[in-house]
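Removed from the display is one protein chain of the complex; every other protein chain stays in position.
Coming up: chain A.
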Amino acid sequence: MQPANLMLLVIAFVVVAYGLGYARSRSLAMPMGGIRHLKSLPFYYGARAALWCGIPALIVLALWAAFQGKVIQLLVIGSLPPDLVPEGAGQASLLLSKISNVASGALPPGFVEAPIAEAAERLQALRAQSRLYMSVLVVAVAVLAGFLGWIRISPKLNARSQVETTLKWIFFACAALAILTTVGIVFSVAFETFRFFQKISFFEFFFGTQWSPQTALRADQVAAEGAFGMVPLFTGTLLISAIAMVVAVPVGLLSAIYLSEYANKRVRGIFKPLLEMLAGIPTVVYGFFAALTVAPFISDFAASLGINASSQSALAAGGVMGIMIIPFVSSLSDDVINAVPQTLRDGSLALGATQSETMKKVIFPAALPGIMGGILLAVSRAIGETMIVVMAAGLAANLTANPLESVTTVTVQIVTLLTGDQEFDSAKTLAAFALGAMLFLATLLLNVIALKIVRKYREQYD
């Protein structure tokens, strides 16, 4: 039986176990004078029986499904005649794919050596065997554990606390899974980054001002010596992020002030959702807006002033990115400003301060740490933003501070390096992981600082 079908079967067993456990607890309760003489409600006895039936069976199923492939491979390779036993890992995987191709019928057995055809047959037999064993084992475990859970139901049993504890661990496992995934990503990036630094020196990567990752793919290929200095990429990222913040911070902050302090309920009810709609526009739409509308406009406008501007200027990408971030800044600032107690506003107004004086001298200083935290979160968002810059920023790694020139960013380069067929042991491909690690560290640092600031601010009024 296939694992998926087997899982459905286990679920059916679980439902049956629930029903049986429920029924047994009720029938035990009847002679005693009703379910109030049970330690727990019948639901919990049923749930307990279901958990007993389901969890061990599913664990066995998962373990079997995870390891059967590897075990079968080892068995197949072990049975090969000595002259065919592969030497390296690469050879082994080639041989195995050949064998499984024969086994699946993609490759007729007549085309390969006899031992391989035999191995293919063996592989198929082993697979069928494994499926059979797995089905039998899982069904046995489900039935046995379910029966054990069912037979042990007694009125004194505190099924409720057992079920609660089990549920707690299931929830914990889900939360842990999310964290483990993150840890896994970090490790995979870190590992490739390590491999990158074995090829390219630390110093060159961090302080080099040249970025041209075109290395020769084959020994006989004519290509430039690659240069892997990340400085122009990070300055490009910073330039575009800075332009984005110049757009987003004043507009977002002032609109938040307007919405929270000046607008009446009706205006607020219309403006706030509209502003937050900006956050719902897909970044790819922002991207072609920047590339096809804003960038040509800027270069035409600059040309009419007699200034030379690139058609992929940092200004266009940064400006549009700023528009994208406006709702982010404004809704975070709005929350922080609203968290300033009304009594402070009243106190200031009652002293004869105007609304803008109250804003400037009382509310804004009180909200400032929280606003700073919000802005830092927005910066980390700008640094990690990819789609807009892929579409609107250039690929040329210019080291410049002129917003009218074309720059490239870390994210753009990662996308470029990893698009298409790539060899996974060249410095060029590995550079993407190193850049990713740097980006990850930078945004992580910003997020940690921002969250610290925001949290510190939250405590102030408690």
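Operating definition for what follows: a residue touches a chain if its C-beta (ideal position, glycine included) is under 8 Å from a C-beta of that chain, and two chains touch if they have at least 3 such contacts; residues count from 1.
The criterion applied here is as follows: contacts and distances are computed from a predicted model.
Asker: Can you tell which of "NADH dehydrogenase", "Phosphate ABC transporter ATP-binding protein (PhoT family)", "Amidohydrolase" or "Protein TusC" UniProt lists for the chain that's not drawn?
Answerer: Going by UniProt, the chain not displayed is called "Phosphate ABC transporter ATP-binding protein (PhoT family)".
Asker: Just name the one of A:V186, A:L351 or A:A401 that touches the chain not displayed here.
Answerer: Spelled out, the listed residue whose C-beta touches the missing chain is A:L351.
Asker: Given that one chain is not shown, which residue among A:G184, A:G269 or A:P365 touches it?
Answerer: Result: among the candidates, A:P365 touches the missing chain.
Asker: Quickly run down the residues of chain A that touch the omitted chain.
Answerer: On the chain A side, contact with the omitted chain comes from 264-265, 341-354, 357, 361-362, 365-366, 460.
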